[in-house]
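Yeah, one chain of the complex is gone here, protein chain that is, but the others are all in their spots.
What follows is subunit A.
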Amino acid sequence: FAAPAVEVPQATPVAVFKLTADFREDSSPNKVNLGVGAYRTDDNQPWVLPVVKKVERMIVEDQSLNHEYLPILGLPEFRSSASKIALGDDSLAILENRVGGVQCLGGTGALKIGAEFLRRWYYGYNNTATPVYVSAPTWENHNGVFADAGFQDIRPYKYWNAEKRSLDLAGFLGDLESAPEHSIFVMHACAHNPTGIDPTPEEWKQIAEVMKRRNLFPFFDSAYQGFASGSLEKDAWAVRYFVSQGFELFCAQSFSKNFGLYNERVGNLTIVAKDNENLTRVLSQMEKIVRTIWSNPPSQGARVVALTLNSPELFAEWQENVKTMADRVLLMRAQLKAKLQALGTPGTWDHITQQIGMFSFTGLTPHQVEYLSKEKHIYLMASGRINMCGLTTKNIDYVAESIHEAVSTVQ
């Protein structure tokens, strides 16, 4: 590294990290952080789910637990219960023994393992030219993960209609029709990040029809199951529909948000294969990939999730905790829209309650976003994305008034 001729350039800072840093340095008592992607209570505090606290204590007290390395693919009872949560108790694919899971380091880890596998084994051997489509816009790390896995052709598919603040279905379907066969499509299972706009079931059916016809590979990113609508089934509808249509697919699941286990990195890559023989071969290759990145995954978070999902009482308690979070978000959405409308803020604000999940694409322009951070100490992404969890009953009036000001005075 030391040779003077070599320069290590500063990497582009990750936008959301920078936002958090700017917020932290701001000394204004009114400051509001609408940037970070984690749940906050009405007191603006992180929330350890009561069921999680209970289970963590159970784990520590359990003398019979094995403290050794987990198997390479992870805790077996975690993998099976995680896949079951995604695909449903009555999933035929599970019954037919063609569903497997790989415990990974959060949703990112699951995307990473899936991407590495696909680059090596999908549609030929080491076919780095296979196009990977990500939504426009999408979670910015999608690009990074697939690029680092070796894919050379990562393209956007139309998704967000900025003018109408809705799904650009025609554009999406058009891109599906024109995509080269066997392309990989990364889709958000629910609570699209950053727009909050999901296809309706009818729209998903249309999407699936084209993908089937054109042999396109679905790679779902499911980071908000249960958190989006409060219902696990509803939030998994799209994934389950695709499975019922006979697709082979991957689903990267994150339990960071719906278990509040951000710090323990709990994720699962669910694999739906054509048959059990294929599944076995896929899993053996997954093992090889895992061994070159983290060898075997951390046990704590997986144990918490597995114990919770596999116990009827704990499972019920968890569903209630999840609903608590989802309900608070829905309340903030309703209140923000109501206040903006009451203030007579220019524009329409229906999209705030039409969108779902943690995030809302407000439609604020970069200048308006800048105004909010500089003049009002309210921090949000330059794209206009806000995290509804950053809103509380205490700051919502201030935020609504500030948005009103920004929209009225700045283009």
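Everything below uses one rule, namely that contacts are C-beta pairs under 8 Å (C-beta built on N, C-alpha and C of every residue); 3 or more make two chains touch, one makes a residue touch a chain; residues count from 1.
In this section, contacts and distances are computed from a predicted model.
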item	value
Protein name as given in UniProt for the chain not displayed, "Phosphatidylinositol glycan anchor biosynthesis, class T", "Integrator complex subunit 9", "SUMO-activating enzyme subunit 2" or "aspartate transaminase"	"aspartate transaminase"
Omitted-chain contact residue, chosen from A:Leu19, A:Val32 or A:Ile72	A:Ile72
Listed residues A:Ala129, A:Ala170, A:Ile293 or A:Ala316, member touching the removed chain	A:Ile293
Residue among A:Arg79, A:Arg98 or A:Lys112 that touches the chain left out of view	A:Lys112
Residue in contact with the excluded chain [from A:Val51, A:Ala82 or A:Val145]	A:Val145
Missing-partner contacts on subunit A, residue numbers	1-3, 5-14, 17, 38, 45-46, 48, 52-53, 56-57, 59-61, 66-72, 105-106, 108-109, 112, 141, 144-145, 147-149, 256, 260-265, 288-289, 291-301
